[in-house]
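With one protein chain held back, the other chains of the complex are shown just where they sit.
Our next item is subunit A:
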Amino acid sequence: MDVRDSGFHGKLDDDQSESQISHLALDIGGTLIKLVYFSRNKDNLIDENKNRKNSFVEGRLHFAKFETSKINDCLEFILSNKLHLGGFQHHEDPASDKILIKATGGGAYRFADLIKEKLGVSIEKEEEMECLVAGANFLLKAVHQEAYTYMDGRKEFVHIDHNDLYPYLLVNIGSGVSMIKVDGDGKFERISGTSVGGGTFWGLGRLLTKCKSFDELLELSHQGNNRVIDMLVGDIYGGLDYSKIGLSSTTIASSFGKAISDNRELEEYKPEDIARSLLRMISNNIGQIAYLNALRFGLKRIFFGGFFIRSHAFTMDTISVAVNFWSKGEAKAMFLNHEGFLGALGAFMSYVKHGHDDSISPQSGQRYPVCTPLVGDKICYPLNGDLNDNDSLECSVYVA
């Protein structure tokens, strides 16, 4: 199995866009629409016909995303690539022309009519948490180098023992944050969450900096210095640590706390500094709440996913620091390569689960014997452009 990372633009290649596309699944969130679809390898078509019952279909899993506000672009993309034909026919009524597409996320409800109208397909709604969990379980089991830790700028892949995966805490940071205790396949419980998530970062960030996109904001945060705006322990104690309770002078005592005492207006702060303060505030908060919940249920592993993270180094660093700080080093934050696509992947998996199409037979990730990334750990999404220019990310998976 290959995990390939390459960007591609606009329409898919002609040879790809023919009839091999199948099994489109959508995750329509508050901020982003995530697509996962499968394309069979041409050379495998014959193979499949020959030995349909006991061989795997080779192909690729494609990942793409759009901003929810630009849903029309997304529909256009689907239409032009005929992805919508990759649904399934209603199993109780195979003769009907009605094609169903698996979708999850709030938008699966909100945009059902629009999709019906534009694409002529119906949405079959999959439960969001189930999808997230299914997606995460699949990735953690099937993809070799999926989970990693990130501290002080160093990314380290973590080997996950499939037999010792559960229970774990899945923290999905989308617009809001869901925290899910996962005990097994399909066995999970949403135990917590917070409304301070990606949407907050972007929403507040937009208001404060006039950034045009999430990624622009992230990019800005790279160059910022949060000490300008945050009130540090040192600011309160005249540069001294409050060592008695273990707070160093550089610990943030109050996010945005300096904006109080200064007589500076918003315009006088650098957008970079604001972005950085905001990012630290939110990442730190999520890390803390996640750790407290993990502690509460005695969960050793915390996986962070969702589009807020998007492999942004500083975000991961802050979350890791928060988890490390509050757990006194006992817990580690882990991240997923395909962090943004958990829900979409889970929706995709539900084709299998429901047995709508036996042309894809993997019931679980374990069936994939080898999962080797072709390009090593250079799985690093471009930080800008992919969303605004409506590029999509492609990771392809084929089964050998």
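As a working rule, contacts are C-beta pairs under 8 Å (C-beta built on N, C-alpha and C of every residue); 3 or more make two chains touch, one makes a residue touch a chain; residues count from 1.
Convention: contacts and distances are computed from a predicted model.
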item	value
Absent chain [UniProt protein name; select from "LSM2-LSM8 complex subunit LSM8", "Blast:Putative GPI-anchor transamidase", "Pantothenate kinase 2" or "Trafficking protein particle complex subunit"]	"Pantothenate kinase 2"
Selected residue (touches chain absent from view) among A:Leu204, A:Leu299 or A:Ala331	A:Leu204
Per the touch definition above, residue among A:Ala259, A:Leu299, A:Met334 or A:Met349 touching the missing chain	A:Ala259
Residue among A:Ile115, A:Leu218, A:Ala275 or A:Ile289 touching the omitted chain	A:Ile289
Touching residue (missing chain; options A:Ser39, A:Asn81 or A:Ser175)	A:Ser175
Positions on subunit A where the hidden chain makes contact	29-31, 68-69, 105-107, 109-110, 127-129, 174-176, 190, 192, 194-200, 202-204, 206-208, 210, 214, 229-231, 235-238, 240, 242, 244-245, 251-261, 265-266, 269, 274, 281, 284-285, 288-289, 292-293, 295-296, 326
